[in-house]
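Presenting chain A:
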Amino acid sequence: MTLAQTGAPAPMAPSTLGHYLLVSALLLVIGLIGFVTRRNLIIMFLCTELMFQAAGLAAVAFGRYHLNLTGQTLVIFILTVAAAEAAMALALVVLLFRRKESLNAEEWQDLKG
Partner candidate 1 sequence: MLLMAAILIPLVSAVLIAAAPEARAKTIALLGTLAQLVIACYAATVFDWSFSSRAQLGMSVAWFEGLGVSLSLGADGVSLVLILLTGLLGPICVLASSTAITTRIRTYYAWLLVLQAAMAGVFAARDVILFYICFEFTLIPMFILISLWGSTNRRKAAIKFFLFTFTGSVVALAGLVYVTWFNATLDRGAVPQVILSQNELLGTWTFDVSTLITAGQMMSASEQAWVLLALMAGFAVKVPLFPVHTWLPLAHTEAPTAGSVILAGVLLKLGTYAIYRFALPMVPEAVALYAPHLSMLCVVGIIYGGLICWVQTDVKKLVAYSSVAHLGFCMLGMFALNNTGITGSILYMVNHGLSTGALFLLIGMIYERYHTRDMNQLGGLAAKMPVWATFMVFFTMASVGLPGLNGFVSEFLCLLGAFQASSSWGSGAWGSDIEPVAAATPGALGPWFAMIAGTGMIIAAMYLLYMVGKVVWGPLKTPHGHAGGHAGHESSGADDHPAPLPTDLSGREIVTLMPLAVLCLVLGVYPKPLMNAIQGSVDQTVAVVREPLRTHAVTGAPAKPAPASPANTHGEGAQ
Partner candidate 2 sequence: MLNLIQDTIVHTQPESLGAAVEKAGHAHGQTDWSVAAIVALPLLACVLTGLCAALRVKSKLPAWITVASLAGAFALTLKTFAAHFMGAESHPFVVHVFDWVTFSWAADAHAQGPQTNELAANFAFYLDSLSALWMLFVTGLATLIALYASEYMSHDQGAGYCRFFAAFSLFVFSMACLVMADNLLLLYLGWEGVGLCSYLLIGYFYKKPSAVAAAKKAFIINRIGDLFLAMGVMLIFVQFGTVEYSVLFEKARPYIELARAGQFSQIPFLVKLIPCLLMGGAFGKSAQLPLYVWLPDAMEGPTPVSALIHAATMVTAGVFLIARTYPLFLLSEIALPVVAWVGALTALLSATIGMAQFDIKRIMAYSTVSQLGYMFCGLAVLSPSGGVFHVVTHAFFKALLFLCCGAVMHGFAGQLDLRKLSGVMKVPGWRIVGFGMLIGCLNLAGFPLTAGYFSKDMILAEAFVTPGTAVIGWILLITAGLTAYYTFRVFFRVFVGPVAYELGDEHHGADHGHDDGHGHGDAHGHAQAKGHADAHGHGGTHHEPHAPGWAINTVLATLAVLSLAATGLYFVGGDHGAVAGLVDQSSAGFHSPLAHHGAAEGAPAHEAGHAVVSYVPEFVHARAHGGEVHAGTIFGADPHKAMYFISAGVGAVGIFVAFWLHLAGRKSAATSRADALLPALGPIPGWAQGKWYVDEFYDFLVRKPLWVLSHIFYLIDSYLVDGLVDFIGAAPRAAGKVIRPSQSGELHGYALGMAGGLVILIVIVALVAT
């Protein structure tokens, strides 16, 4: 997992970037696994947040690597969108809870086939 980009300034050792990316990938995978395995809607949503943040982490790391602010800009927007999604998720979860008195995702599988 090395970046073969020669000629670019290297204020951060490639190995360090690699570490960040590894963490970010781990976050992504954890989020993914959590989303697949957990049944609670709120936890599932948190898992997607985790994945968003994985992307954010990667962006920041890359931004640092490339020595520009684009990565950080991206992160700000990611956070914004994540917040918007969180708001929506909360509304939706409440709506669903009102109907079935449960947060279990398995309650909702009438539509299939």
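The candidates came about this way: all candidates are chains of the complex that A comes from, given by their letters.
Rule of thumb we're sticking to: a contact is a pair of C-beta atoms (placed from the backbone, for glycine too) under 8 Å apart; a residue touches a chain by one contact, two chains touch by 3 or more; residues count from 1.
Model, not experiment: these values are computed from the prediction.
**Q** Going by the C-beta definition already given, which one of 1 or 2 is in contact with chain A within this complex?
**A** 2
**Q** What does chain A use to touch candidate 2 in their complex?
**A** Its residues touching candidate 2 are 32, 35-37, 39, 44, 105-106, 108-113.
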